[in-house]
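To start, I am sharing the structure in question, which I have written as structure tokens.
Only one protein chain is missing; all other protein chains are in place.
Coming up: chain A.
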């Protein structure tokens, strides 16, 4: 997949996310759109994970700690071939495995998440396990910036540095909004880079919608002997103008007119991308 095709993937994913949420009548729209580019790079460039390798003990591990943005993860896993895209028609339906947070009943999901502040401790354990086995697979987790108010993250951050887990990367989807409003107003996590640095992590801040920057940041540990924190500055609702950086789209579901307008914007963006290629 070349860079042009990778860029198109992000738009395709955004369209599929909106379709799934619209069909289900529920979902975390804004956060799914803010982390779409991160998941695109992870699954298409970084992780050695596929339906064929998912049973392998040497696969990389990805745990989505911000589990509410599961629609983005489901769409990417469907695209990777873990299950037919049509399965997402059951999203949030009676007895469906495609519930509003990741569960291992869905192929490709590593761990059940949804309660915040759980992914980093689990991934710290996974990374310690890999070190004990002298294995070279890598552990990735995605957290929200609002999620960082959960104290368990900082317990794990301390332990990951203590154990020099350079096989662990935490990506912070810093979209600066949470359900109540601006993260800086609800419970500021800034200066975030300084905090992770003080905890003993290697830190890089990137534009979370710059695919090349993300790919470079995720390609290898930032420093030997330290866990890596990638602070991805993102826009909640990215890709749909009227959703971008607007709090109500945290779990807003578009009405028919909004849905049509959003798809039209995405289709136009894809057409522009094709024309520029």
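Just so we're on the same page, contacts are C-beta pairs under 8 Å (C-beta built on N, C-alpha and C of every residue); 3 or more make two chains touch, one makes a residue touch a chain; residues count from 1.
The criterion applied here is as follows: contacts and distances are computed from a predicted model.
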Chain left out of the displayed complex - its UniProt protein name, from "Transketolase family protein", "Inhibitor of KinA", "ATP synthase gamma chain" or "Branched-chain amino acid ABC transporter permease": "Transketolase family protein"
Chain not shown: contacting residue from A:124, A:175, A:189 or A:234: A:124
Residue touching the undisplayed chain, where the options are A:155, A:244 or A:258: A:155
Interface residues of chain A (partner: the chain not displayed): 57, 61, 104, 110-115, 117-118, 120-130, 132-133, 151-152, 155-156, 158-159, 162
